[in-house]
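All protein chains but one are shown in place.
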Amino acid sequence: MEEIGFLGLGIMGKAMSMNLLRHGFKVTVWNRTLSRCDDLVKHGATIGETPAAVIKKCKYTIAMLSDPAAALSVVFDQHGVLEQICSGKGYIDMSTVDAETSSKISEAIAAKGGHFLEAPVSGSKKPAEDGQLVILAAGEKALYEAALPAFDVLGKKSFFLGHVGNGAKMKLVVNMIMGSMMNAFSEGLMLADKSGLNPQTLLDVLDLGAIANPMFKMKGPSMIQSSYPPAFPLKHQQKDMRLALALGDENSVPMPVAAAANEAFKKARSMGLGDLDFSAVHETVKSSKGSS
Amino acid sequence: MEEIGFLGLGIMGKAMSMNLLRHGFKVTVWNRTLSRCDDLVKHGATIGETPAAVIKKCKYTIAMLSDPAAALSVVFDQHGVLEQICSGKGYIDMSTVDAETSSKISEAIAAKGGHFLEAPVSGSKKPAEDGQLVILAAGEKALYEAALPAFDVLGKKSFFLGHVGNGAKMKLVVNMIMGSMMNAFSEGLMLADKSGLNPQTLLDVLDLGAIANPMFKMKGPSMIQSSYPPAFPLKHQQKDMRLALALGDENSVPMPVAAAANEAFKKARSMGLGDLDFSAVHETVKSSKGSS
Amino acid sequence: MEEIGFLGLGIMGKAMSMNLLRHGFKVTVWNRTLSRCDDLVKHGATIGETPAAVIKKCKYTIAMLSDPAAALSVVFDQHGVLEQICSGKGYIDMSTVDAETSSKISEAIAAKGGHFLEAPVSGSKKPAEDGQLVILAAGEKALYEAALPAFDVLGKKSFFLGHVGNGAKMKLVVNMIMGSMMNAFSEGLMLADKSGLNPQTLLDVLDLGAIANPMFKMKGPSMIQSSYPPAFPLKHQQKDMRLALALGDENSVPMPVAAAANEAFKKARSMGLGDLDFSAVHETVKSSKGSS
Partner (left out) sequence: MEEIGFLGLGIMGKAMSMNLLRHGFKVTVWNRTLSRCDDLVKHGATIGETPAAVIKKCKYTIAMLSDPAAALSVVFDQHGVLEQICSGKGYIDMSTVDAETSSKISEAIAAKGGHFLEAPVSGSKKPAEDGQLVILAAGEKALYEAALPAFDVLGKKSFFLGHVGNGAKMKLVVNMIMGSMMNAFSEGLMLADKSGLNPQTLLDVLDLGAIANPMFKMKGPSMIQSSYPPAFPLKHQQKDMRLALALGDENSVPMPVAAAANEAFKKARSMGLGDLDFSAVHETVKSSKGSS
């Protein structure tokens, strides 16, 4: 992978392409707002005028876009990826999109003879900067192998999960477990508080035991303060719970705990908390007035 | 704390008293089956003939008994703790008992002028041997402070949680979170499996992310194999869920996720799995036959 | 059953003893506040000065008291039932009490050689006045048979359910189903409303179908108005859900829907709604603000 294309320079994309440059990759970047490219050019990147121009120039192109609409637009619009993708060229979409969007892109690329990999990541800004993402790749195995040198720079670990769609599914499963855990944690914090125990002490005890994990450590102190600055918005967490439950429905997997957690997130949405962090589900277990 | 008494030499008690000896404490031990004392005598322990004899000899006595019945018997039976406890002597019960048992013992000790501390632990055999327990103490602060040199040897961390009962409550809160997490994990493993993902890969992905924790790592591989050797029996986990929910009921804390998890553990009990490890709740999300 | 004693002339007891008089029974009444007896005396009742005096005079005595404390007091206090109960006399407690209270009374009566029946009822003021109660009797079969002429006047139907405790259990099972149904109904009303359907039309549709029942018909219109005048207080309904779940726990019966309903009632309690009608659980499914 000498020359690599990179589409999308948001918070994540910028950190990721900077990492590639730092590790000696030649990178051609494109962003809808071109001025976002300036910093990268200072570090040695070349600019591509359009997605099509980047694809034409590079054997492999990575995309990191904000949502399914942007992911589709970059591929299907005028001067988009489809105009230049062809046999021998690879397209790696690392955006988080739904299975349907991923399939649509995959099929269009394949119809042109190109190669496709979906590769959503686990981890946000900090891990992106530190090259500590976890990469959940699925699609063409050969392209995965060709992309490994780049993945090794971007993440601490990458997985190849089989056919297109499996990357998105794996993310759903992980986020479903995370959402249920968040509710269990929230209920525990409130139970401690109302039972006369110090919630901060509960955090300390948890952190020393078999269920100690970074999320409790990171979110606990602000939850005790009823502060929920949005890292992962509650409405997105609830959407992932819903999609995970739908996946379970298709496959006849009873998921009573996830279903209860999903309803708590829905309750939080009905309280107007959808744009706060998903830890704001903590508000649903609070008393409104004196109990009876 | 020069001379310290120790009542109960089961798996936990033996490892703990051995640790005290190794760190230079003089220890007088008693066990219902006296032959269990032999190994400790080899390492320098003295034998007390009865609980009363141990109390008489030592300023502080620790008890580590298997269940509430044993904890009560050692205190209230003939030649029991009550016969010798008096002003200036401290009794530290590190057994896991319910709040009612703890109160009964606490009141009886206080009525004789003695000092009492409940100090249940988090952690099982291995942490006991390694002096890596987490100690949840509650009762008389002065006794807690006097016991700190011993606690520093037995555990990696001890907490003083206020009045008697709070130690037991803290354990319930932690175990309630743990039980809900186990269900979330179990549902996720099954969802991965039925959706065509490799459950082992899910374990690997989880272990790299924000919800990585020792329990998933420890229990996951055997759950995938449908193997549930009892470390913490399911019926005990379910009992703790029930008690935590009762505590929430008293304090008007809605706990919908814990309630759903409790019902899954009850379902597992109704399937005859109560004596297996609590991870056997995994059986409740499996298909019995082809779905429809 | 010529002469019958009657202890307790609250709303229920007054209506019931009046019914007995109207149907030709001779009745000796007692009430803590004796002035409550006046109306009944006008209709032919005799006054007993104390519970003991009533028992002494009558072969059979019915009690209808407000709560377990009153039920115990009437039996165990000075001049109480126990002072005169003996072989050949029957005591029929129609109060709604917990299993423990019922057992305590049952055993004390039996120890004196007396005969005992617990006979809680389903139905409130109106059915009591109309002789349309449903009577859930348990205890001594012979006493049940002797009481049948009275039960035929008081209720539209009586059941003999076996040994003492079964009457209380049957009430719990019925109330548990009722509490879950109330939640299902509440969720449906809100879903209709938020989906652009007229909740009143939903009531009309429900009333014509396979799940039409008096409770939906009676409670629906006021729930739509957010009006919850207490007929059956929410905190009592929640207590019955809790006790029914505990009964299920003892017998390894998974009850996930009842558990979810119980948590909704707990949420309502945490919102300060415990003294309103149990239909006030409807408040838990409302939006607080604009959703997101």
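Order of writing sets the labels: A, B and C. Residues in every chain begin at 1.
We adopt the following convention: a residue touches a chain if its C-beta (ideal position, glycine included) is under 8 Å from a C-beta of that chain, and two chains touch if they have at least 3 such contacts.
Here the structure is a predicted model, which means the values were calculated and not measured.
Shown chains touched by the undisplayed chain in the intact complex: A, B, C. Screening C:V27, C:A261 or C:L276 for touch with the missing chain picks out C:A261. Which of C:S106, C:S122, C:Q237 or C:S270 touches the hidden chain is settled by the complete complex: it is C:S122. Looking at C:P68, C:G162, C:P230 or C:G272, the residue that reaches the missing chain in the full complex is C:G162. Residues of chain B that touch the chain left out of view are 235, 256, 260, 269-275, 285-292. The chain not shown here touches chain A at positions 242, 248-249, 252-256, 259-260, 262-264, 266-267, 269-270. The chain not displayed touches chain C at residues 122-123, 134, 136, 156-157, 159, 161-162, 166, 169-170, 173-174, 176-178, 180-181, 183-185, 187-188, 190-192, 194-198, 201-202, 204-206, 208-215, 218, 244, 247-248, 251-261, 263-264, 284-285, 287, 291-292.
As a convention for this text, only the chains that are shown with their structure count from here on.
Comparing the residue numbers each copy contributes, chain A and chain C share more than half of them at their mutual interface. Among the chains in view, B has its Cα centre nearest the centre of the complete protein Cα set.
Simply put, chain A must spin 180° to overlay its Cα atoms on chain B, rounded in steps of 5. Mean C-alpha position of chain A lies 38 Å from that of chain B.
For the pair chain A and chain C, the distance between C-alpha centroids works out to 55 Å. Annotation for chain C: residues touching 2 or more other chains are 256, 260, 269-270.
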